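Yeah, one chain of the complex is gone here, protein chain that is, but the others are all in their spots.
Read from first to last, the chains carry the letters A, B and C; within each, the first residue is number 1.
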Amino acid sequence: MKPAPFEYVVAGSWDEAVAALDGDSRVLAGGQSLVPLMNQRLVRPRRLVDISGIPGLIERRRGALRIGATVRQAALERSTLIAGGWPLLRQAVRHVGHPATRARGTIGGSVVHADPRAELICALIALDARFTLSSGRAVHGPLQLGPGELLTAIEVPRLQPFAKSAFVAYARTSGSFADAAVAVVLEPDRAADAVLGAGRAGEAEAAVRAGASATDAAALAADLVDGDHHRALVAELTRRALVEAGHA
Amino acid sequence: MSGWGDTPPDLDRPGFGTPPASADAPRTTTRISVRVNGTQRHAEVEPRTLLSDFLRHDLGLTGTKVGCETGSCGACTVQLDGEPARACLTFAIQVHEADITTIEGLPHGPLHAAFHEHHALQCGFCTAGMLMTLDAFLKTNPEPTEDEVKHALSGNLCRCTGYAPIVKAVLER
Amino acid sequence: MGVASTLGQPVRRREDARLLAGRGRFLDDIELPDALHMAFVRSPHPHARFELKRPGRLTFTAASVAGRVAPPQIVPPPGLTVEPIPHPVLADGIVRYVGQPLAAVVAESRALAEDLAERVEVEYEPLPAVDDPRAGETMVRWEKSEGDVAGAFARAAHVVRSERVIPRLVAAPMETRGALAAMEGGRLTVWTSSQSAHRPRAQLAQSLRMSEDELRVIVPDVGGGFGSKGTLPVETPLVAFAARELGRPVRWIEDRRENFLAAPQGRGISGVVELAFDAEGRILALRGRVLADLGAYLLPSTPIPPHTTAMLLAGCYDIPAVEVFVTGARTHKVPTGPYRGAGRPEAAYLIETAMDTAARQLGVDPIELRRRNFVRAFPHRTALGWTYDSGDFEACLDRALELVGEPEGHIGVAMCVERSAGLFEHASVTRDGEVRVGSVPAGQGHETVFAQIAADKLGLDVDQITVITGDTDEVADGVGSFASRSTAMGGSAVAAAADDLLAGGPGVARFESEQVFTSGAYVAVVEVDPATGAVRVVKLVAVDDAGRIINPLLAEGQVVGGAVQGLGASLLEAVDGAPATLHDYSLPTAGEIPAFATAFLESPSPHNPLGAKGIGESGTIGAPAAIANAVAAAVGMRLDPPFTAEKVWRALR
Partner (left out) sequence: MTWEELIAEPRRRDEHGVLVVLEEVDHDTRTAVFRRAGESFTVRADKVTSPSDFKPAPEFALEVKVLTGEIVDEDAERSPAGSGRARVVAAGVAAAGLALLAARRRR
């Protein structure tokens, strides 16, 4: 199918983008989730505001990471900065679609599209990421955009020395949406365990800090999801992620 | 709600019976200029014209194939400013001033020869997308392992070959 | 003369150069200036009464084409009882599956045609829908009985019963279907993405009440068919009709959504096999029941796969007495039709899983049980009535076991028997190497194989041969490419035409032959992750006996490609509801493929001069049954495909 007609506006800056948005418009970033929906006419905005030309950078300053919303997923994947300092993001982004969709798809698009199967959100949550919005607001945790608000950047704090992380996913076929995934970050005095679509597993994190085995902690993470097979997947993936991150 | 904040629609819903919006946007065209396979091309496009349709029907470059229009099959993969991209998930209007390479502009090389040698194509419908994906992949990863090749190829569906000859062609090119 | 024969050699394909350069010419690559685009209004309901409120301009409806475009005739295999329920061109007041076309519109572009289609107002009154074929009315019936089945079961030392289900699948060729039609010099030319040119011409002539002379059908490059392009799309006669009515070319390119919803689907059967064994583990008799979910209407090819399933239920085993019933039921789903294997994978799955179940019940090694029951003398007329022309089943099995070595993981073995060829094919050959054949390629490599055969006969180099297919104005007659028939039938027709030329004739041949029977042994090695239930096929061994192999490189390509389609059917695929995108229906990717080991044994067929048999479907026949047996061995219980992680995990609980 072909999309319904729409009006197209290029935004050169975040201010322009905010100004161009009205009640019946959509933001076009990488388009890898939006355009399939438009091609099926499941989404039919009257106006499309293209922000993909607004520069987005991967930056490190005083140890902290800042990723512009329009940074392509492929840029995350190949970034030496990220591979060195936040390898979890690199592991996670390799599960997002395929090389050609990662070359266009943006990290901001993934976060704001908010598909419960979005691997990047899972990894960002484990990394305690903070979302910077066009309104100047910064959000920690689940992102809810207000009217006329846009996600402009994501800030990820520096990891402690000797931090280890792992991202483990199960999908039916290579590159398809994951049925389950788990992101784990272990630092000397912090443990983070995020479950795809379900957020942080606080009890599992506490158990890890208290010295529980990977298997026991994993069982607690599984409590975040419904369905016995889904629970089994989350438990097993959490256990593997913990082991991969060095927790026995 | 405007912007990116909307809840994604139910992906399981069949794509029909969608009631048209009360009033669709007016249909306008815009002039774009784009370099395709080294040649500067100019055209009038509607915003909704997909890059895949633009290449195939406006420019007559039919080597790029369309298999799904949801970005799932990879048949329409081209290189946009040197990076692999799904032509069915890009609007032609977005590539104004860009540099595009399609299968017609990909010089014949060892990869083509290996595809021929190893019988890595049958109907040939997915082949352009395969080659465009692999060319981009091999630029930065010229000596991949078998698993890396499979991972790089997993976004390009083929129903004929069973992939094994394609993987072999890449490894033994 | 003096040019060495290339028969049996891995000649590289002559098709590749243009396809690798992006110079293939597929249906939608053909530009006709001034062409209108057709789009269809399709039912969102499985069953509903409907009323078209405001059809609008340039809209075709059942009423507007009544008496002018006829539905395709159903020509069932002999002996089948078939209810006259053809697929209407456009639904008239009632729709019976999701995706059924009920109106068509034309416009200057596809996007505009879709805009118009959306504006056609339809009022639906949903009706109860039959989803389960057990509740559907019977559209097709067939039965066969031979030998003393009741007596055999009465005196059997062991009776084994196996009840299995294969879900519906989609063929999903990378290129969807479609048609382009234009009036040219008073005649109607129709380009179609098809496995045949002459059959669509005959069907279009019947549908449009034209003589075949007034029609030209051209098949350009075809991006995969797998059986699904062996049936003329119900939309095609309407495209042709519109072009004739409007005096402008009309194009309909099926999109992926339409291909999922409205192209004929495959499989969709359940079956019961009962085997009576004597004390030594020899099969005395087989009872079979096959229930096929045929969907809402009968396409010309719809009754064929269940019949083939039933006829091949004895597999490669010598079974003296059989009793088989086939029921084809009507449901509110898109019609089924042949999909790669077309009844053969279903038969292999039913008999080969029953054999493993029997081995378990009898306490015999499954490989040993197979050896005790192999057909060993050829020709062999089965109790069901088909005659296996040649083969060596045990040699295939031995070779497969040799190739699998000492596997890590659980193994499953399956034998397969595949009917191929039959009917006739037409060819002509000229002195300067111009070959015309009725077989129409969809990626198999006809241009190369037919050139090899003609070059061998004429003493020419393969490169001196030109192969022309897929054009009813260029090729006098023909059947097409399905049932793995191109080499055995098309190739033999080429050989016969060349012989005719060499004997001083005009170089024309119509080659007829009985069916031939390919066979093979498949072994799958699988790993099951007990924590998640995920199944991985580690290795697939395929040993096929397809008679004489003309080009082993292309033959292996068919086997491996078919086996990966079979792998998808085993692990991933099932039509559940109405999938509309490749996100809703998983096809295998490069990431899921196993290691392959393939080999060929050659028991030449006595039915054609090449000794050739079909190889196009064996991978889809053997691999799923072998994978099913390997998964059963790993899980310790019998499951039906697809073997998803969740299903396997539950079985392990």
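By our rule, a contact is a pair of C-beta atoms (placed from the backbone, for glycine too) under 8 Å apart; a residue touches a chain by one contact, two chains touch by 3 or more.
What you see is a predicted model, and the numbers here were worked out from it, not measured in a lab.
Novice: What are the shown chains that the left-out chain touches?
Specialist: Missing chain, whole complex, touching shown chains: A, B.
Novice: Among B:Cys123, B:Leu138 or B:Leu157, choose the residue that contacts the chain missing from this document, as touch is defined above.
Specialist: B:Leu138
Novice: Kindly state which of the options B:Ala43, B:Ala98 or B:Ala113 is in contact with the chain not pictured.
Specialist: B:Ala98
Novice: One chain isn't shown here. Among A:Ala4, A:Ala75 or A:Leu150, which residue touches it?
Specialist: Considering all chains, including the one not shown, the answer is A:Ala75.
Novice: What residues on chain A make contact with the chain left out of this view?
Specialist: Within chain A, the residues touching the omitted chain are 53, 55, 57-63, 71, 75, 78-81, 83.
Novice: Contacts of chain B with the missing chain: which residues?
Specialist: Touch set of chain B with respect to the missing chain: 35, 38, 79, 81-83, 97-99, 107, 109, 136, 138-145, 148.
What we mean here is this: only the chains that are shown with their structure count from here on.
Novice: Between B-C and A-C, which chain pair is linked by the larger number of C-beta contacts?
Specialist: Of B-C and A-C, more C-beta pairs in contact link B-C.
Novice: If you average the CA atoms of chain A and of chain B, how far apart do the two points sit, in angstrom?
Specialist: Those two chain centres are 24 Å apart.
Novice: Go ahead and note the Å separation of the Cα centroids belonging to chain B and chain C.
Specialist: The mean C-alpha positions of chain B and chain C differ by 29 Å.
Novice: Please work out the Cα centroid separation of chain A and chain C, and write it as a whole number of Å.
Specialist: 42
Novice: Listing for chain A: what residues touch at least two other chains?
Specialist: In chain A, the residues touching two or more other chains are 1-5, 36, 40-41, 173-175.
Novice: Provide the list of chain C residues touching at least two other chains, using ranges where the numbers run on.
Specialist: Expected reply: 110-111, 115, 118, 255, 257, 580-581, 583, 587-591.
Novice: State the interface residues of chain C toward chain A in the complex, per the touch definition above.
Specialist: Residues 110-111, 114-115, 118, 255, 257, 531-534, 572, 580-581, 583, 586-592, 644-646, 649-650.
Novice: Sort out for me which residues of chain B touch chain A in the complex.
Specialist: 1-9, 13, 15, 18, 20-21, 23-28, 30, 46-48, 50, 53, 69-72, 74, 77, 80, 83-86, 88-91, 93-94, 133, 136-137, 140, 150-152, 154-156
Novice: Could you pull out which chain A residues touch chain C in their complex?
Specialist: 1-5, 36, 40-41, 170, 172-177, 179, 229, 232-233, 235-237
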